[in-house]
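Supplied in structure tokens, the structure appears directly below.
A protein chain is absent from this complex, but the other protein chains hold their places.
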Amino acid sequence: MLQQLKEQVCEANLRLLREGLVILTWGNASAASRVHDLMVIKPSGVSYHEMRPEHMVVVSLKTGEIVEGHLRPSSDTPTHLEIYRAFHSVNGIAHVHSTHATAWAQSGREIPALGTTHADHFYGAIPCTRELKTKEIQSDYEKNTGLVIIERFKKIDPLHIPAVLVAGHAPFAWGATLNDAVQNAIVLEQVARMANETLAINPKRQPLSKALLDKHFRRKHGASAYYGQKKK
Amino acid sequence: MLQQLKEQVCEANLRLLREGLVILTWGNASAASRVHDLMVIKPSGVSYHEMRPEHMVVVSLKTGEIVEGHLRPSSDTPTHLEIYRAFHSVNGIAHVHSTHATAWAQSGREIPALGTTHADHFYGAIPCTRELKTKEIQSDYEKNTGLVIIERFKKIDPLHIPAVLVAGHAPFAWGATLNDAVQNAIVLEQVARMANETLAINPKRQPLSKALLDKHFRRKHGASAYYGQKKK
Amino acid sequence: MLQQLKEQVCEANLRLLREGLVILTWGNASAASRVHDLMVIKPSGVSYHEMRPEHMVVVSLKTGEIVEGHLRPSSDTPTHLEIYRAFHSVNGIAHVHSTHATAWAQSGREIPALGTTHADHFYGAIPCTRELKTKEIQSDYEKNTGLVIIERFKKIDPLHIPAVLVAGHAPFAWGATLNDAVQNAIVLEQVARMANETLAINPKRQPLSKALLDKHFRRKHGASAYYGQKKK
Partner (left out) sequence: MLQQLKEQVCEANLRLLREGLVILTWGNASAASRVHDLMVIKPSGVSYHEMRPEHMVVVSLKTGEIVEGHLRPSSDTPTHLEIYRAFHSVNGIAHVHSTHATAWAQSGREIPALGTTHADHFYGAIPCTRELKTKEIQSDYEKNTGLVIIERFKKIDPLHIPAVLVAGHAPFAWGATLNDAVQNAIVLEQVARMANETLAINPKRQPLSKALLDKHFRRKHGASAYYGQKKK
């Protein structure tokens, strides 16, 4: 079942490797099939060099049970499930430990919107979650990781800011499609790198004005977008 | 029309990708045909992997109208037009969001001439524009981006310093030829990277002396140049 | 003798090159055969491009004598020997001068556990040895390098923190298997890079809580591990 989605999820995971966002067996991408109420996700700890579509694991969005697949799903599966359950507009998730975005997550600080590259893709600072409490860590850790993400997005549209930094851990990026999720993980890494360097050059630099943030985000997103070609 | 120029512009855009100055669909290069009063520019938001010369868009330098092409031109087209209209010695432009030059642009600071690598290509600091005002952002944003660049170059020969940082955005590089423009974008990125690292090592380091700046720029440019081979 | 182990050690050394952890003839990996009381190690100063399994040198763990091989073993051989003699659970060692881990070693500081990437592989800060005394440098330097490593691990299980920084020098990583040792050297480099960047963003950032450190290390190691696939 979901053969095409398995191929897409496998390919998305391999793209994370090619783009330099993951090493070894780190990282995981998934996609939701809302019509089936299912998620397809990378197996846990399998070498990227041996990974094939048939290794992908199909999981019920409702119950979290494995519906198809011979391998264990990614250990971060409960985090993905919570995100899909809370963010109905999201259909793809990419979790990576990419160098610069992870450094920001480890620092416990949000990434301010310091340039139009950021504003083209993220409509404001990339938020950082609070630290998990000891009991949230000791029991249902991966599910609770999802819940602190959702808590942080109470007042944020997840498609306006399609990524989060989990404090002390690493980023999760997402999107309306799997392709958007992977692309947002790529852009996040570049934005994180440039933000760090910007503040090294000018530690007092303030975020973009609201006008410039609006201009760039709206140029690419929503009804008045004029970047790219007309959608067929 | 302008078949050869389309091929050159397509190839210049692809070179920006190969040189690591752009990712995804970012960046755009254009060239002017002064004799035809036309500009050839990359289409907006098209994948580099599918880009071919016939996708290039031909635009009137005078009116800004599309003269040939089935795709929308780069959303930065009005910025390119203003640069060609004001800088008559410029025949090629390359706009990129390359990591280090963009970090400087985001920081709102000019790049001081800290070494002879800089002086070989840029005859002084790489200037940074002022921030655009809210009304300049909300209406005719890309045209106004061109105008603040020109404003910044009131007292600068654009072939003496063939690049600018747009504050909060990214660099534009240019040249007497398209090849020069691309090359200047490459050098700018390297110069930006080394300037940041130089100041990390020695925060109080002052720019080069006028004598050394003169020596290196004149060694490569103008009547007394002696770098490279004699032009045939 | 030990033909298979020679092939594995040769391949491990070549992998260090491919992973960007060594340049020129730097670095060395070795593996122990506990049943034979022998160690197989890279020869000293041989080009990676010409290195073949038959160049590997077999050394007695007990006496340090060369048992087989036409070339001199790595000049760091006495350090490897001391590690194998003291850490009985260790069967592979990788020594590299990789950029970021070496910068930490040169700085004389331990790498704090600032993120879960670190905690997934190292159960606490990566320790840094004390400086060697002048007489420890002038006589039996490489053996004494091993001894200060062991001194530093008096109260640490070497499989809980499978790497060390030798102050002013570079890291040694190890593992229960040669493959683990190489993998730990790769992870160490990434962890070192992100730690430096984390502290540049937030100089006052504290290490992970004990709860989060426990959670991530135990998720991957020991009886309650649930990362990856079930071992066959």
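First chain written, first letter: the chains are A, B and C, and each begins at residue 1.
Basically, a contact is a pair of C-beta atoms (placed from the backbone, for glycine too) under 8 Å apart; a residue touches a chain by one contact, two chains touch by 3 or more.
Remember, predicted model here, so these are calculated numbers, not experimental data.
In the entire assembly, the chain absent from the figure touches the shown chains B, C. Among the residues B:H36, B:K143, B:R193 or B:H221, only B:R193 touches the chain that is left out of the figure. Considering the complete assembly, chain C touches the hidden chain via residues 23-26, 43-46, 71-72, 75, 97, 99-100, 102-109, 131-132, 134, 137-138, 141, 168-170, 196, 199-200. The omitted chain makes contact with chain B at the following residues, 114-117, 183, 186-187, 190, 193-195, 197-202, 205, 208-209, 211-212, 215, 219, 226-230.
We take it that only the chains that are shown with their structure count from here on.
Shown here, the protein chains touch in a chain-like sequence that does not close on itself.
Separating the CA-averaged centres of chain B and chain C is a span of 46 Å. Residue positions of chain B in touch with at least two other chains are not found.
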